[in-house]
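Of the protein chains in this complex, one is absent; all others appear in place.
Per-chain numbering from 1; labels A, B and C assigned in written order.
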Amino acid sequence: MKTEIINLSNEGVTLTAYILDSSNEMSNWNYRPAMLVIPGGGYNFCSDREAEPVAMAFASKGFNTFVLRYSIGRGKAAFPNPLNDAEEALRMIVDNSEKWHIDTNRTAAIGFSAGGHLCAALSTMGAIKPKAAVLCYPCILSSIGDILAEPVPSVDEYVDGTTPPTFIVSSREDTCVPIENSLRYADALEKAGVDFEMHIFSKGYHGFSLANEVVFSKEEDYLYNIHLSGWFELCAAWLKKTFNY
Amino acid sequence: MKTEIINLSNEGVTLTAYILDSSNEMSNWNYRPAMLVIPGGGYNFCSDREAEPVAMAFASKGFNTFVLRYSIGRGKAAFPNPLNDAEEALRMIVDNSEKWHIDTNRTAAIGFSAGGHLCAALSTMGAIKPKAAVLCYPCILSSIGDILAEPVPSVDEYVDGTTPPTFIVSSREDTCVPIENSLRYADALEKAGVDFEMHIFSKGYHGFSLANEVVFSKEEDYLYNIHLSGWFELCAAWLKKTFNY
Amino acid sequence: MKTEIINLSNEGVTLTAYILDSSNEMSNWNYRPAMLVIPGGGYNFCSDREAEPVAMAFASKGFNTFVLRYSIGRGKAAFPNPLNDAEEALRMIVDNSEKWHIDTNRTAAIGFSAGGHLCAALSTMGAIKPKAAVLCYPCILSSIGDILAEPVPSVDEYVDGTTPPTFIVSSREDTCVPIENSLRYADALEKAGVDFEMHIFSKGYHGFSLANEVVFSKEEDYLYNIHLSGWFELCAAWLKKTFNY
Partner (left out) sequence: MKTEIINLSNEGVTLTAYILDSSNEMSNWNYRPAMLVIPGGGYNFCSDREAEPVAMAFASKGFNTFVLRYSIGRGKAAFPNPLNDAEEALRMIVDNSEKWHIDTNRTAAIGFSAGGHLCAALSTMGAIKPKAAVLCYPCILSSIGDILAEPVPSVDEYVDGTTPPTFIVSSREDTCVPIENSLRYADALEKAGVDFEMHIFSKGYHGFSLANEVVFSKEEDYLYNIHLSGWFELCAAWLKKTFNY
């Protein structure tokens, strides 16, 4: 694996690439699916809990992965700055597909919370779009703007037939991002005839990320959320079907 | 285990009880949770694939289980006949809780397709309601009435704060019962503040039941749907949390 | 399902049959695999924790199941009395294959602890043998006789090419039946060229049975052993491969 940190156009914005080695022994993987990882943090910060651990999880499934640290904070996070960051990142992945051994038909993006909003924005309003999207407890509606650094558009309104197949996971009892956000996005996908999968768990904290021992440091939090950890294998299975590898 | 077939009031309607043995070695289970199993079949028949195999699956989790074969066919299936059957069945379970070793705080019901409609009707309009409900690819909306033996009410309209916690599983590509049915019911639960969990898989046939080798006789159907089989353990985990045992 | 309790020849010995209904909707299962369940209890009793719950677990996988309550207690348990009980039970299953809808090429037996000894004895010394055997923390060696009601032969010495494919699961830290018992039986199977699968977990109590909430009443015992519960699905997958259904 080679890692590389690339500065993107906006100040302080970076793309960290994790590029797996190629090998004649695994010839199916000379060109790999890509996963653009978009952490959450209310457009105020980019949470480490939703960054490298997620990249590693998808690396273990054969993906070349890319963590985007996008424009954050009041002012900088004003829409569409973060969207421009995500577009630039995805464009860079596609443009460097030979160098980075990417199968451009298998470029996915995953976002968490505010990063889920950005991932959904990329999927709907993006000048370039991923071929599959994963949204984890995503912010979708403008009504969530109160807890974010800057106002955001309701991205469900931009879903159409060009939006990629989407996987959604969230917790109903999330006290931070109401489950209504996931439900409205699923509605929009359904109306547009876009393939989707959605797992809404009854219990679980906001920000559960992979819901394993890596991201929960307190034993009681770990035990409360561990049932959620299955979402990752569900997602990996869905991606395998969606990308047909 | 003792099994018993009881004739209910309406003609041809039966309740089959599967009552597990008690044992001093498993003292937690002297009074067991109950599961009322309501198979599907478009109100035209009661599918065996969604009857005893489901009862056995919950028996393996410690439940006493009851399969309801309700009023079916044009005329007989006219609402509220099937609802009356379900109410009678649930009432019988509660009234016989001593004889059948039932914990009346842990009475659940599960319904599939048209049986999901009946289970949701019981959960919302029932004179007696289960303490938890499981809906598998349920018919919810009156618009689905065209493929049923008789017209049905849109049961989502009857959801309120007395509706029990509900687990929903379905497949988006179901060509028989549109996924809209699950989505509308989840909306209603959300608006009423009722706890729910919902798993919408991207792929899978209508009528997948347990999605294992027991219910799919053709190898290709089995392989196409096997990824869905995980819903049962997700459901069992949700019930364990919901009923706190 | 029909249940039936049959008295076998020896005093107090019974076979409880759990026969699933047939259905045209599940035509693959008109003739079902059979599972003879042999509980443990040191040849002093037959543990309920390893009886009906196990029968239900295999019923949920489509098996017709049979719980054997064999000769127990000093004197009655003297070898080969229990073996004769097991032979009689298995013979009865085969002889009633039409009535009980059994596929006689798919007759399996499962035994726990002392019942594992009996199951292994049936697999090696039986006048009639199952087509597959499952041994859970089995007693194998005569050295274990001290904790049993009567002395027993070392059944590993009787393994030969006619012994059926065997699945073994046990815990290394079992303080009651040393893991040596499982290891010696696996050796014998290997030497005889008999197919086997063996899962030895590091941690877990003797008598873990299904290792789920059904068989562990105390929360702390449940939590300590829950990681073992995966053995059942491993076993079911092995049986599906072994019996090719």
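We take it that contacts are C-beta pairs under 8 Å (C-beta built on N, C-alpha and C of every residue); 3 or more make two chains touch, one makes a residue touch a chain.
Computed from a predicted structure; not experimentally measured.
Engineer: Among the chains present in the display, which ones are touched by the chain that isn't there?
Structural biologist: Spelled out, the missing chain touches these shown chains: A, C.
Engineer: Which is it among A:Ile102, A:Val169 or A:Val215 that touches the chain not included here?
Structural biologist: A:Val215
Engineer: Out of C:Trp29, C:Tyr43, C:Tyr70 or C:Phe196, which touches the unshown chain?
Structural biologist: C:Phe196
Engineer: Return the single residue from A:Trp29, A:Tyr43, A:Phe66 or A:Phe112 that touches the missing chain.
Structural biologist: A:Trp29
Engineer: What chain C residues would touch the chain not displayed?
Structural biologist: 165, 167, 172-173, 179-180, 183, 186-187, 190, 195-203, 227, 230, 234, 237-238, 241-242
Engineer: Given the full complex, what residues of chain A touch the hidden partner chain?
Structural biologist: 1-3, 18, 20-21, 23-29, 47-49, 52-53, 55-57, 59-62, 212-215, 217, 240, 245
FYI, only the chains that are shown with their structure count from here on.
Engineer: Looking only at which chains touch which, which shape fits best: line, ring, star, complete or other?
Structural biologist: line
Engineer: Express in whole angstrom the distance between the two chain centres, defined as the mean CA positions of chain A and chain B.
Structural biologist: About 35 Å, centre to centre.
Engineer: Averaging only over C-alpha atoms, locate the centres of chain B and chain C and give their separation in whole Å.
Structural biologist: Chain centroid spacing, chain B to chain C, equals 33 Å.
Engineer: Averaged over CA atoms, how far is the centre of chain A from the centre of chain C? Could you give it in whole Å?
Structural biologist: 48
Engineer: Which residues does chain B have that touch at least 2 chains other than itself?
Structural biologist: As it turns out, chain B has no residue touching two or more other chains.
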